[in-house]
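Only a single protein chain was left out; the remaining protein chains are all shown in position.
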Amino acid sequence: MLLTTTAISVEAAQAAAAAAPRMDPLHHFQVVKYVQMAPLGLDISVSNSVVWMWISIAAVFFFFRYAFRQPALVPGRLQSVAEAGYLFIRGIVDENIGAGGKPYFPMVFTLFFFVLFCNWTGLIPGSFTATSQLIVTATLALGIFFLSIFLGFYKHGLKFLGFFVPSGLPVLLLPLMVPIEIISFLARPVSLSVRLFANMTAGHTVLGVLFFFSATLPWIGSWLPFGFSVVFTAVEIFIGFIQAYIFTILTCVYINDSLHLHH
Amino acid sequence: MISSAYAATEGHAQSSGLPQFDSSVFASQIFWTVVSFMVLMYLLQRYVIPAINDILDSRGKKISEDLQNAEKARQEAERVLAGYREQVERARQMASATLEEARLEASAIREHALADLTEELAKKKASAVEEIERVRQRAMEEVRDAAVEIAMLATEKLIAKTVTKAKAEEMVKGAVDHLEQNKASLH
Partner (left out) sequence: MESLPASFIGMGLAAAGLAGSGIGLGFMFGKAIEAFARQPGAEAQLSKYVWIGAAFVEAIALYGLVLAFIIMGKG
């Protein structure tokens, strides 16, 4: 008798605990595979992350197509925005790569708008932020990393290894400095990817917590986290832009290091 | 995300760190990231970047053309302005010449009028002087006749004898001559 009652009460307690709202701000980073596909052993499953990546690139492309549907010499509002974005990226490329930076412009342009729109589409309620996935940013960062290594060896041959030897140092310090240089070089893709992913994750986690509170608190208290979440969404829009900008700038800096070698 | 916050309330008991570190979803995302990036780069390079380049180039061309046109128009305007200034200068010279001419003419007219007036005045003065002289002569004669008369009557009464007319005239003549000599004092 006693046993059953305790069992019931435990069950009830468990049920109550399960029914109570539970804060899990990391839930919306969960990748859900919609379609499982693995032809030839290559996993190309379509998940929510992938779908939102597609939505982002479609948004970039159609934004520019729409802005330039009737290109006018005196631009309208949307065309001005698109041109400003173009000139902004061109300014970054000219400033950070300088001479010989023109061939890399399309890549840098694409990179910026890819990251920017992935960051921004993630702010739509119910959406998924592709750039909050470490593997996505790591793929981009490693791509840039290997591109810069390839460019260094392609342009300068083995002289590119001199990149790891800081000039103007006493020879005695070299055994210390060269490993540091190599490690800092290898840390580039890590910091590049982790910066973007961590910013997006942290921002969306904070937003998730705020939304949780504004949804579960009684009305008397819920307006406060709701107001915060509105403000923080604006901050997130700004951070999304800044992070895309920094990602782009660092890409240009790395390419420039490989192209011009002065350290 | 509100919906996902609510969704979080159902089940999902064990939190096992960040979902980002779940390696089972890595391969597909790597693949699709690379593919999406390449597709976007192709699309932008194929359709967007040339369009923006075109429009920026043509705008640059248009602006430099406009600048040239503006420069040309400015030069034209300067030329017109110079011509206009010249015309104004010419007109001013013409005006001043006309003014000088008019001034000369006016002074000629004035001198002419002045001369006419002087002449007329002189003529009038002369005729007036003549008139005065004539009136004076006549008055003189009348005075002389009256004096002769009075002298004759007076003499008749005083000496009671008739003075001959010749004698009387001689006497009057003597008196008038005396008058004539003292004319200046009479006036």
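Order of writing sets the labels: A and B. Residues in every chain begin at 1.
In this section, contacts are C-beta pairs under 8 Å (C-beta built on N, C-alpha and C of every residue); 3 or more make two chains touch, one makes a residue touch a chain.
Every value quoted in this text rests on a predicted model; they were computed, and no experiment measured them.
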| item | value |
| --- | --- |
| Residue of A:198, A:217 or A:261 in touch with the missing chain, whole complex considered | A:198 |
| Residue numbers in chain B that touch the chain omitted from display | 15-18, 21 |
| Residue numbers in chain A that touch the chain omitted from display | 26, 191, 194-195, 197-199, 201-202, 239, 242-243, 245-246, 249 |
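The criterion applied here is as follows: only the chains that are shown with their structure count from here on.
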| item | value |
| --- | --- |
| Whole-Å gap between the CA centroids of chain A and chain B | 77 |
| Interfacial residue positions of chain A with respect to chain B in the complex | 18, 20-31, 33, 42-47, 49-50, 53-54, 57, 60-61, 64-65, 68, 71-73, 75, 79, 82-83, 86, 105-107, 109-111, 113-114, 125-126, 130, 132-136, 139-140, 143, 197, 201, 204, 207-208, 211-212, 214-215 |
| Chain B residues touching chain A - in the complex, by the definition given at the top | 1-9, 11-13, 15, 18-22, 25-34, 36-37, 39-41, 43-45, 47-49, 51-52, 54-56, 58-59, 62 |
